[in-house]
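The complex is shown incomplete by one protein chain, all other protein chains being positioned as in the whole.
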């Protein structure tokens, strides 16, 4: 089955990005496809390559990037939400790219299920 | 009277930073002193100089910086919270600086009132 | 920058419902979900928007946030019709608990009881909560 | 980088209360407020910590977030005593509404009714909510 | 003491907790989405009317205006203040607690 995922909060303050990542990992482990993760609202902060968690904590920015690479998951950061919040190309971690809000509608159409994680 | 202010959320997703700014502005207008604004949790995102709101929207990053300059308000971004979230010196807007959590306790001691704005 | 995959969506029409449950201005959800409603119109899908819980305050008449320096996005709800987004639902229970009535809204909406909104939700292909 | 002003705090002892109202893990407030409690200890102030509402879950025994990749900061509560932070209050009403009792907590706390916590709050110089 | 409540009473428990813990006679200021608690004719009105008998209850005008809430819809006994009034309350009432 094909999944689309929407993430509405940045890492750390809320568990939303963690839950989305764990769900995506489990879906892939079961042989499903995660077509795209769409980062909206404060979710765009997931793409900040300067994020440096403590050494005994998880690093979601890196985990998302690795998942994108290994499993061809498209990581889209919404341009309008990102501009407001100061997430620009120069800040993007590997695996993420900035694109329009239309990518959310597109994945809503193309995926069998769209799951939203947020606050 | 001397005020200290703590801001727990970034601009945009929550009104916290707006409310804190409006309060600080009104306090200064009444002849009080705002000694320090301490940015904690996602509040550290207030310091991101790349933030670019739409032209008809307010720009809190800039507004805080201007207030700091005009009224000698000390804008402190918590180092531990900032490191996690990828807010580093290279990203800091004018008027902000990164320092330790002790600066929160210090302002709690030095100010007549500490007000917390958050989610 | 990674290459962007294009997924085949041609000729597919799905039922999308935006589920608006948050008060405006206290958080940005109301504004940014509205931006995504507008964009979705370009895809010629079957779009509806539900206002429930504090989401009913999003369409309260008379918003005026200029003293806060914030954008008044309220007129945009009236523009939705121009984008053929005409299925706007307000949950009756949420509206009444907040002391509001149909005349309080900036835009014409269908007020539906929870039981009916429940059925409408169950018919959707995609539910986007913001 | 701006110069950092130093405010004179010498010899001043104020009453600080940290007001912990949020559940752990769902949000980061529990963890980051705990970091600020620890730092405050270095300033030799009169520190107390109140757990109320979902904040009582912060000190529930048996936290184990390793499957989520998250840090277990639970042992830190037991370390507070070593920093002379010994005034830990749990609001009785919040605890009971959540089906918890004093044996559920990782650290020794004083369980106080709302009326008493209300008085303790009113005696403080600084209240920090996270 | 001054208590601020910035959450909608329809969505969260912040106002309930504030009312449980705020000592009689202390001041409560509704800000941000907390201003919806000041509306007449809602499922929350009775609670706030009762609170206004035992506490000083204030609501922030600019937050009402932003949300399109007419003054005529505000509970009697709840006073409207602007940001200057918020500052004055913080000065006059002593320690501030934010019910976030």
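Points worth noting:
Per-chain residue numbering starts at 1, and chain names A, B, C, D and E are given in the order in which the chains are listed.
By our rule, contacts are C-beta pairs under 8 Å (C-beta built on N, C-alpha and C of every residue); 3 or more make two chains touch, one makes a residue touch a chain.
Bear in mind the structure is a predicted one, so any value in this text is a computation, not a measurement.
One chain is not displayed; in the complete assembly it touches the shown chains A, C, D, E. In the complete complex, the residue from D:70, D:111 or D:127 that touches the missing chain is D:70. Check C:56, C:80 or C:126 against the missing chain and you find that the one touching it is C:126. Where chain D meets the missing chain, the touching residues are 22-27, 53-54, 57, 60-65, 67-68, 70, 74, 97-99.
Contact between chain E and the absent chain runs through residues 10-13. For chain C, the residues touching the chain absent from view are 19, 21, 52-53, 91, 93, 114, 117-119, 121-122, 124-127, 129-130.
The rule we apply is simple: only the chains that are shown with their structure count from here on.
In terms of the stated touch criterion, the partners common to chain B and chain C are A, E, listed by label. Centroid analysis (C-alpha atoms only) places C farthest from chain B.
The greatest centre-to-centre distance from chain E, using averaged C-alpha positions, is reached by A. Work out the mean CA point of chain A and of chain B, and you get 28 Å between them.
Chain centres here are Cα averages; for chain C and chain D they lie 39 Å apart. Chain A and chain D, compared by their mean Cα positions, are separated by 32 Å. Multi-chain contact residues of chain C (touching two or more other chains) are listed as 25-28, 68, 70. Multi-chain contact residues, meaning those touching two or more other chains, occur in chain A at positions 12-13, 41, 54, 57. Contacting chain pairs (ordered by label): A-B, A-C, A-D, B-C, B-D, B-E, C-E, D-E.
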